[in-house]
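Worksheet for the structure shown next.
Every protein chain but one is kept in place in this view of the complex.
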Amino acid sequence: MTTGSTSAVVTGAAGWLGQNLVRALLSDGRRVRGLVRTPEERSLLELLGPSAEAVVGDVRDPSAVDALFAGVGEATVFHSAAVIHPAKHVRELFDVNVGGTQLVLDRSKRAGAARFLHVSSNSPFGANPTRDHRFTEDSPYHPYLGYGRSKMEAEQLARSYHERGDVPVVILRAPWFYGPFQPPRQTRFIAAVRRGRFPVVGDGSARRSMVYTGNLVQGLLRAERSEAAPGRAYWIADPEPYEVREVVETVRRAAADEGLAVSGGSPRVPVALARAAAALDAVLQARGRYVQPLHVLGELRDTIACDVTRAREELGYDPEVTLYEGMRASIRWCLERGEPV
Amino acid sequence: MRSLDTEVLVIGSGAGGAVTAATLAEAGRTVTVVEEGPWVDPDAIEPFSLDEMVVKYRYGGPAAALGTPSVGYAEGRCVGGSTEINSGLYHRLPGDLAEEWRRTYDIDEFTPDVLDHYAGGIESLLTVSKVPGAPPASSAVIERGATKLGWRSVEFARVFAYDEQGRGTKQTMARTMIPRAVAAGATVVPDCRVVRLLRQGPRVVGARCRRTTPEGATERLDIRADHVFVCCGAIHTPALLQRSGWWSRIGGGLKLHPTVKVAARFPSPLDHGDVPMHRVTEFAPKLTIGGSASRRGQVAMALAESSAEYEDALAEWEHVAVYYAAIRSDSAGRVLTLPRASAPLVTYRLTDADLSRLARGLVNLGELLLAAGATELYPSISQSGVARRQEDLVAWWDGLTRSRANLMTVHLTSSVRMGQEGALSGADSFGRVWGAQHLRVNDASLIPDAPGVNPQAAIMMIAARNAEHFLATA
Partner (left out) sequence: MLGFEQRVVAGLVTTTDPERRAAVEAFVDGTLRSMPEHLRAGMAAESLLLGAWDRVRGRGRAGPVDLAALDGSRIDVVRQYVRLLRGLVLFAECELAPTT
């Protein structure tokens, strides 16, 4: 058991971002209480040290979130619990991403949290209109399907809690992650790229912003401290977006340099096919059904790229890890865990 | 077959029609109001009783907008319309919504000063007030629970007038605007249903009606009018327009306030006379929490909705009251007149986001009621069972599915819409139906979107504004 007061509350503590964030907070000497979904996740989190504590529960559950905030005062809330790829139904996106966010905001307000850091996404903004366009913090909402709408509604909720003076809120928008503690889908991605089986749409020149987990954690911690931040939103990503073909080449190079066999080429998928997948995905989602591979294929042809100037200027955000280094770190993490990369 | 000539024909005598008739009659116009339902003495029937349902409700009871799930609703069908059966809650149209609509629908003369002017005018004619003294226990529940949770709540005003003994009477159209209209010379013809409008090309010239005489016979009545105002409500205005040949952007875009309910049992008895006037506004405008009519009959129905064993709670029904969570929905429904049928088909599609919002509202409602001291909660979800502690609430997320949710709405709007943006609306900024002459709509169907609050204030304000516009221009 910990003594002294919790200074950081983390939802999604056992998630991809959460695992990286909790470790960074603990190594900063902070007391952390995280919300996790299973007793196994709790054990693993509490193994990290005496300053780590976990509550098992559903982020939609008033009693679980009460337990999460029990005895917590002016802590910082890092809200990263979300569903990106629902198990079956589109409805889950809204229940967790909006309903869960509202509950955590409500309890943060009640506890007198010092700051609420809301982890958001590029999805409320859709795709860039051109290859060279970059999303800034002033870009208008243009949500892409259910996930986009749910994350947009969550941002609007978070913003309203700030504007009403209930709790100071900062919104951090992160694009596609890469880094340690990656989920199976990311391991499959790296494995597919290394074996030359990852489909590249068209000539692969579409641009994608990505963010190394370490860079994202840095962004969150800077946003926690910055005096300019409350009430504002920030894009947190690697310095520049990458062309999809560049991502593929870099992953293959990183894999080879970590001693893995690299084979095959990169199969090209016609843009028309990706467009058809996107259309079918939209139809299914309108009926409440979610089919992950279809969704992913549908998004592959888009440019989704953002500009991190505001985060640099106002938060002092300074991403250090490069794509190559980050992918090597991810692959090493997989190899250490015996993940099938 | 009888016929009648008039200058202005107002079809429907609810919040929209009654205000229209009173405004025009008091300005010296010759006004005839036809009302499908009967004249009922406002003091004759107890509010929310079975008699009220049988006599004043269309179909003698509830109807449903079909969908997965269906959404139950009720309309008033009597002189005074739905104002005769509602809770009387009065809330001005929120300014930020009005501004959003002004921009999106391009509505002329819809600025705050204009709207405040007409709202103020209505309020000077009705008595809008909060409850004198302490609110009833069933309403105090909401305030108490909200305070405990740190949620914002507010007491809504109502169109109630109080006598020296503090007894309140709801100021319905039958008590206020209709008598004003009649005193100014308007004729009101109850038990008179408009079959269709009479037209010469795009120009409306009157209405063909079927009237039931006091002796019980039906007679055909043709009314010739220079101008016609259709004020039949969000369901029957588009149905009548469609029957009369106007279809473009008429009937689609129907908006409801989908609502879930919870019957809550408390250790002490509550009152059951008034619908609670407190609302939780913490989650507005997307979500509102309030109370419903809770006579023994409503309590019984609400208890039964959860499929739980409820006889015990029903035996102690004075300890039980019904509360609700209502949402502003993302999607819309449709009214479609059916051939050779008097009732139109009404459908409504709820999105997954809507259902999630309803589940969220239900869980919030559960938290509120438990914080206020409720010992048992019966939600309007089939096969849900009873909740007794906060730990039981999380199951309501997965319990509120399309097939198990028992939803209703009290409010219906937006099936015609107003504004200069012709692609979006069926009538212009003042209710003149596009593609028609001398034909106006002046009721809830004009309101561009669900207001998130009880709409009668907005309906009356807009009706007064549009009636004044008619006087100035026609």
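Order of writing sets the chain letters: A and B. Residues in each chain are counted from 1.
The working rule: contacts are C-beta pairs under 8 Å (C-beta built on N, C-alpha and C of every residue); 3 or more make two chains touch, one makes a residue touch a chain.
If you're wondering where the values come from, they're calculated on a predicted model, not measured in any experiment.
**Student:** What are the shown chains in contact with the chain that isn't displayed?
**Tutor:** B
**Student:** From the list B:Ser3, B:Ser342 or B:Gln420, which touches the chain that is not on show?
**Tutor:** Selected residue, touching the omitted chain: B:Ser342.
**Student:** Which is it among B:Met301, B:Ala332, B:Ala395 or B:Leu471 that touches the chain not included here?
**Tutor:** Missing-chain contact among the listed residues: B:Met301.
**Student:** If I consider the whole complex, including the chain that's not displayed, which of B:Ser13, B:Ser70, B:Thr409 or B:Asn466 touches that chain?
**Tutor:** Touches the omitted chain: B:Ser70.
**Student:** When the complex is taken as a whole, what residues of chain B touch the one chain not shown?
**Tutor:** Where chain B meets the chain not shown: residues 49-51, 53-54, 59-64, 68, 70, 295-301, 304-305, 307, 317, 338, 341-345, 382-383, 403, 406.
Throughout what follows, only the chains that are shown with their structure count from here on.
**Student:** Give, as an integer number of Å, the spacing between the C-alpha centres of chain B and chain A.
**Tutor:** Inter-chain centre distance comes to 44 Å.
**Student:** Which of the residues in chain B come into contact with chain A in the complex?
**Tutor:** That would be residues 149-150, 283, 352-353, 355-357, 359-360, 363, 367, 390-391, 393-394, 397 of chain B.
**Student:** Which of the residues in chain A end up touching chain B in this complex?
**Tutor:** For chain A paired with chain B, touching residues are 58, 60-64, 66, 89-91, 93-95, 98-99, 102, 106, 109-110, 146, 149-150, 153, 288.
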